[in-house]
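Other chains of the complex are left out, but the ones given are in their true place.
For reference, chains read A and B in written order, and residue numbers begin at 1 within each chain.
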Amino acid sequence: MEFLDSLLISVLGIAIVFAVLVALILMIYLLSAISRQISKSKAGDSDPEKDGQETIPVISAPSAEPQTLSLIDVDEKTAAMIMAIVCDETGIPPNQLYFKSIRRVQDEAPVQNEGV
Amino acid sequence: MLLKTMENLWISSGFATLDLPHIIMLLLAFALIYLAIVKQFEPLVLLPIAFGILLANLPITGIMAEPVDGAPGGLLYYLYQGVKLGIYPSLIFMGIGAMTDFGPLLARPSSLLLGAAAQFGIYVAFIVSRLLGFNVQEAASIGIIGGADGPTAIFLTTKLAPHLLPAVTIAAYSYMALIPMIQPPIMRLLTTKKERQTVMGQMRTVSKVEKIVFPILVTVISVLLLPSVAPLIGMLMLGNLFRECGVVERLSKTAQNELINIVTIFLGVTVGATATAEQFLKLETLKIIVLGLFAFAFSTVGGVLFGKLMYAVTRGKVNPLIGSAGVSAVPMAARVSQIEGQRANPANYLLMHAMGPNVAGVIGSAVAAGFLLAMYGG
């Protein structure tokens, strides 16, 4: 009898764990669907730099000419803004950061946080 | 008078009252210190625990004494309040949250199923403990060893069966350190070579928004379903939100460094100090140690078997070896999956894929603890 009780509780227990975690799975699917939807409609709407969700190749390729910053398809004001944001995000004082190039994200490039 | 004073001093010294049980406990403390330092058995927790055992079993120090009649209590008595009141485990969970990247779990949400399945051992150990004569609160506390998650085990045991705290804690952390020895045989026994060779595909990318929203939603959903889980999941996810939101870097750093370190020292030493000879040297401690191994083994079994199920369902896209990582024991268990995967197929890199179940297991065991608390607490 007592054994049956603990068995029942155990079945219920593992069921609850699964129930909660399945709820979380559904939630994640919903979340990622919404997130994709938003970033897609954003990509259609306006410039992709907005809202910090796109991939910004901020601190890019080193080597050739140090201290030179090439702006590709991006105006200088936006570039300055990006640099300020990067300083902020990384916590690196502005005078210790060097940017080599800032390029506009194209419409066909996806968000890429590979290897997360 | 001098003689009398010296006699009193002798009587009040530890030598006069040092007996075999305390000597055994001191030897146990030395053994744990050895394991912590030389074998690197979860040293951050086991070293303070071992030192706490040492201090509590040197006689007549009063270092864990409660205050009586206005005389203050012992040092460790006060530091212990944070354990007794359930504060330290939650704060440690905040730090763990701030150190945890749930990205791999978000990239493959089915990981959560493995994190659920690998709590199997909790219930197996619970049932067996009941059969061995432990009461429900005790059995639940012993079972939670199978969650392979130290703060969760301490949290639950403090609430349900505080007299078992040192045995449960030491078992939990020791077996976590022994994961690389416990899991591989089980993993190999339950899987075919073909299954173990499975190379898993690349994971989808995860946006920053998802990572930020995730801890909030986990809190809401799991606390709504199981309110008693709030202190654990709540703090774990608060720490993770600090980490991911990107605007409170200094809080995140403090949570995962100074705060967790201070609390770990206090928790370790005082949990160790509850292991007095009178409390610890009982047959039931031995049973708990055995049952804990049992729990770990069956949690691994649960994870691997569910991994095989997923292998079958996905027609060979999921390597069942990542199932064992669902026990939590971050990141040790995930590394074991990686090593076993590579042993079967040198081109196999399972680490990232195993991190999903691994962090899911933290949530899974917290939920299991919440369930047990809801059933048998208060």
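General observations
Operating definition for what follows: contacts are C-beta pairs under 8 Å (C-beta built on N, C-alpha and C of every residue); 3 or more make two chains touch, one makes a residue touch a chain.
This is a predicted model, so every value here is computed, not measured.
Just one chain of each kind is rendered; the file's full complex, by chain label, has copy numbers A x3, B x3.
We take it that only the chains that are shown with their structure count from here on.
With centres defined as mean CA coordinates, chain B is found 31 Å away from chain A.
Those residues of chain A lying in contact with chain B across their complex are 2-3, 6-7, 9-14, 16-25, 27-29, 31-32, 35, 38-39, 52-53, 89, 91, 110-116. Per the touch definition, chain B reaches chain A in the complex via residues 101, 103-107, 109-110, 112-113, 115-117, 119-120, 122-124, 126-127, 130-131, 136, 139, 202-210, 213-214, 217-218, 221-222, 225-226, 246, 249, 352, 360, 363-364, 367-368, 371-372, 375.
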